[in-house]
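What you see is the complex with one protein chain gone and the rest in place.
Labels run A and B following the written order; every chain starts at residue 1.
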Amino acid sequence: MFNKPIDLAGAVAFIALMAVLPLVFGGNYLIGVLTVSVIYGIWAVTWDFMSGLTGRENFGHSLFIGVGAYTAGFMNTSFGINGWWSIPAAMVMAALAAVLIGLPTLRLKGPYFALAMLSGAVIMQRLMLIFWEQTGGEEGINGLTPLIRSQLGFYYFALAVLVAITALLLFVARSHWGLILRAIRGDEATCQAAGINVTYYKIASLVISAAFAGAGGAMYAHYQLQVSPQLFAVVTSITIITMVYVGGMASIYGPVGGAILLVLLTELLRNFGEWRLMVYSCTLILILFFLPHGLVAPMWRRLRSALQAGTSAPAPRATLPLAADGAAREAE
Amino acid sequence: MLEILIIGAVSSAIYAMLAVGFTLIFGVARILNLAHGTFYALGAYGAYFFTSLKLPLLPAALLSIALVAVFGIFVERVLIRPMRHSQLAVLMITLAVALVVEQALFLTFGSEYRNVPAFVDAKFTIGGVDVAGSRLLALGVGSLVIAALWLFIQRTRLGSAILAISQDPQAAQYMGIPSDRIFSVVMGLSAGLAATAGVLAGPFLTVQPTMWLLPIVKAFAIVVVGGLGSIPGSILAALMLGYAETIVGYAISTSWTEIVSVLATLLMLVFRPAGIFGRRAAF
Partner (left out) sequence: MKEQAMSSISGAGIKRSAFLASLACAALGLAAPLAQAQPKPIRIGVPTAMQLQVGRDTQDSIKMAIDDINAKGGVLGRKLEMVVADETENPETGISAIKKLTADEKVDVLIGGYTSGVTLAQLPHISAAKTIYLGVGAASPSIQAKVKTDYDNYKYVFRVGPLHAGHQARQLTGFISTFVKGELGISKIAIVGENAKWVQDLVPLLKKGATEAGADVRATEFFDAQTSDFSPLFSKIKESGAQYLIVVLSHASSDIFAKQWYDSRFPMPYGGIDVKSMDGDFCERIGGKSVGEMAANFAVRAPLTPKTIPFFDEFRKRTTRSPVYTAFGANDAVYIYADAVARAKSTDPNAVIKELEKTNYVGIPGIIQFDDTHDVKPATEGYKGPAFLIAQWRDKCAREVVYPKAMRTAEFKYPEWIKK
């Protein structure tokens, strides 16, 4: 991504836009919506890093989110520990969860892996409800203290975290590591034959994905000031996958746009009253049907080539790794 | 004990109908149809709608099943076929269909539970166990329908075509079997099966707009445990799940049933991922 200065310019423009938006339009409502969308962005990016690259669709991403959020919840309310400690703690717990569930299930393919991860998340949700005395049942944990008093301040913090995580994961994805993950998606047996420790890479990517998702969960908990078992729900995982899809699979930066778009969409449609979710779902069908490669990433690529064609001599049509993202998706 | 036997059998019959339809479309067309639960919901709502228009029960039920089958074919041809290049795309679009239908049901029928009248309202006592007539009917009809499907696949030309495509799609095409048309037929069958389950279970289970989600999660689990694409596997796994849930419900508490079945699924995936009857097993 940072090969080309135009990509960097695009990223900076995006960050500037996100930073300026609440200043221009103001109001705690918009800031709230943007903050939530940024956190969903973190979750979407982390999902894309693991599942987008390796092709192992994880239908239980909410497991890591929930683990992170509940860790933060317990630490803050039961033990009274300062919120800032909960982020690293959440990362550790989520990483642990990833190892625990990843080790036995990562050798599974396609729908089997998806189902295994989904089962993990469902079990955790059930456990939260069964042990209601400790976890507050469906009322969840309430009364967390906010990390940063100022709404705007927390938003900038979340935005900074999103940018940092995205940049980091993009860097890893463009590196040797990312190449191996993509190779695993292509043909795992060959990779193994070539002597690559496939298991190590798969687990490592799941752990990284989980750790950052858990961090997002902790941040979410300290922003919403409550933790509910609904975070573990299947719906949460599916929402995130939809965001990645709309953003553009395996692009890492696309899901950010996808997340922000979809969260904004759900909120902006409030004017439709009872029809809000109907309009949302229909819009989703239209996007999925007419834009099978997503909305955000392909749009950026087109924009970029248009800009490049406009300024200098036509640049080669999209760098190779990106083309491989789009094309390789079709080999199912 | 006898009660567990009977109630477990009823649960299993409903699950089996759902699972068989799900595995059918997956085995043949490799489509993970997340809208399968929606067909179940539409079957139940269709029966409710037509009976509220004062149609007698049997025609209402059959009409509902037929319409859902047609809807299934529509979804396959218009929405799924263009997406077939990517399994995830199919997944996503069927999910979106499920969401749209759920919202449509909310807006049309409201959020409250609706009443689907039962074919048989009486209560039967078998060996000292009180069972509602509608449950026994579900068990009976469900078994018949699955048996009929099995015979259809084994004995008819169309059935052989379906078998052929599930075993080797390319060879089947070389043999001149029109796979696209078969996919539509299978989708219609699958949807019809799910709708039948909805019509039968409606009288004694939930009929509300979000009723599509839980059945699809369960069907997914059953089908994976039984072996994707295997009808005998699905039936066996449905029996296992139905009885496991019933036994846990009686022995411990209904709060634990879901966790037990999900845990069982997870364990099966970890230790024997191909399922009981493996992936490419013929029907």
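Just so it is clear, contacts are C-beta pairs under 8 Å (C-beta built on N, C-alpha and C of every residue); 3 or more make two chains touch, one makes a residue touch a chain.
All of these numbers come straight from a predicted model, not from anything done at the bench.
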Residue of A:A19, A:I81, A:L103 or A:L129 in touch with the missing chain, whole complex considered: A:L129
Contact residue for the chain not shown (choose from B:L62, B:A104, B:A132 or B:I276): B:A132
Chain A residues that touch the omitted chain in the full complex: 27-30, 32-33, 36, 129, 132-133, 136-140, 142-143, 224-226, 228, 230, 267, 270, 273-274, 276-277
Chain B residues touching the omitted chain (full complex): 3, 7, 11, 106, 110-115, 117-118, 121, 123, 130-134, 203-206, 214, 246, 249-250, 253-255, 257-258
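Here is the rule we use: only the chains that are shown with their structure count from here on.
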Whole-Å gap between the CA centroids of chain A and chain B: 32
Residue ranges of chain A in contact with chain B within the complex: 57, 104-105, 107-108, 110-112, 115-116, 118-120, 122-123, 126-127, 129-130, 234, 238, 241-242, 245, 249, 274-275, 277-278, 281-282, 284-285, 288-289, 292, 329-330, 332
Footprint of chain A on chain B - complex, ascending: 32, 79, 82-83, 85-89, 92-93, 95-97, 99-100, 102-104, 106-107, 213, 217, 220-221, 224, 228, 255-256, 258-259, 262-263, 265-266, 269-270, 273
